[in-house]
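This report concerns only the one structure given below.
A protein chain is absent from this complex, but the other protein chains hold their places.
Showing chain A:
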Amino acid sequence: MADIRNNFVGIKSPNPFWLASAPPTDKAYNVERAFKAGWGGVVWKTLGSEGPPVVNVNGPRYGAIWGADRRLLGLNNIELITDRPLQVNLQEMKQVKMNWPDRALVASIMVPCVEEEWRAILPLVEETGADGIELNFGCPHGMSERGMGSAVGQVPEYIEMVVRWCKQYTRMPVITKLTPNITDIRHPARAAKRGGTDAVSLINTINSITSVDLDNFAPMPTVGGKGSHGGYCGPAVKPIALNMVSEIARDAETHGLPISGIGGVTTWRDAAEFLALGAGNVQVCTAAMTYGFKIVQEMISGLSDWMDEKGHRSLDDICGRAVPNVTDWKYLNLNYVAKARIDQDACIKCGRCHIACEDTSHQAITSMVNGVRHFEVMEDECVGCNLCVNVCPVENCITMVGLEPGTLDQRTGKVVEPTYANWTTHPNNPMAQVAAE
């Protein structure tokens, strides 16, 4: 049986599945239910300064996009940080941590970029027995207009400054939560590291308008006829999150910095992918908000069963394993040649591979052979682009098969070379690095 216990910057939890700071972690009632369902930890919904709490809109807070069968693919929200008094949250956190000592409880915090504000709140949080803090530098709506959230996360100098204050005023581990609404995620990550952060977590939500109400010509969600951009999350953002996690994991400056992976984690497989790209654990929100807390049971058993099947004994066996295989485009092997192959027994003859290839790509798939509806790859035209694989409705019906070195690539008329060669030395590259004579 695989050991999926998690130790993230010294914070221990029975599994690597934490609930992200969001509505599911806003109060004791929800968090107790989450722990009962099996979640390894929670990041309590973001606390603000003492005083009158923020207010939320009283109309719709969420927008969404859907796939087939109205499966929720992406969610957007314009909710702010907790709108409950700080003291209420602190009391509940303390009680919950006492009730569930084996689970991780991390406090998300967002106060103005003033040293006194941070110095004031940190001891209050520490007193609850919380295992750590997460600095919310990611929220892209509402709070950012007030100079907090992503407004901080978009300025590396501010990140470094605030992290430094936190490390100075608390003994708790500091996790810096990053916004994806920047051009290069490595800069804020490096800044957090310079400030002394124990870890980063990412991604927070992405600026978005999910849709437009075409009867009223207003963005959704619409509050009294107007809409505002909100934070986008859910399965649709996973590819963006995976890339950003890997960028930090393989950056020379931040390599080794613990990462809590966030962004569209819906199944055990998503979680395993984040771990493989360098995350030490994952945080989940949209999947829970879509299906309820029970989904963690699928995640726990799925991850554990997969690890057993593959012989991975602990999370350390997986974490970061895919990072060395993430490289720059210029280092990809141009001598590698693959061709699509269609399994005729699995083919249902929908013809989507053909029309996708015919209309939009390389005219490399037949639709008719000897007067019969038949879909087959023409290897002399196939560039191995993988589009047919992606549009085929039957899993594993079309696969990409790499040509063995020494075989003839019918498209180019050249024999596949056994050697590795990339763009940096390619003759067509005007910047090719030519060996010194």
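As a convention for this text, a residue touches a chain if its C-beta (ideal position, glycine included) is under 8 Å from a C-beta of that chain, and two chains touch if they have at least 3 such contacts; residues count from 1.
Following the convention adopted for this analysis, contacts and distances are computed from a predicted model.
According to its UniProt record, the chain left out of view corresponds to "NAD(P)-dependent oxidoreductase" among "Extracellular solute-binding protein", "Oxygen sensor histidine kinase NreB", "Trk system potassium uptake protein TrkA" or "NAD(P)-dependent oxidoreductase". Touch with the chain omitted from the figure is made, among A:Ala37, A:Ile182 or A:Ile355, by A:Ile355. When the missing chain is restored to the complex, the residue among A:Asp69, A:Glu309 or A:Glu404 that touches it is A:Asp69. From the options A:Val114, A:Val369, A:Val394 or A:Leu408, the residue with contact to the unseen chain in the full assembly is A:Val394.
When the missing chain is restored to the complex, the residue among A:Ser367, A:Thr399 or A:Thr425 that touches it is A:Ser367. Panel shows chain A; residues 68-70, 348-352, 354-355, 367, 373, 393-394 of it touch the chain omitted from the view.
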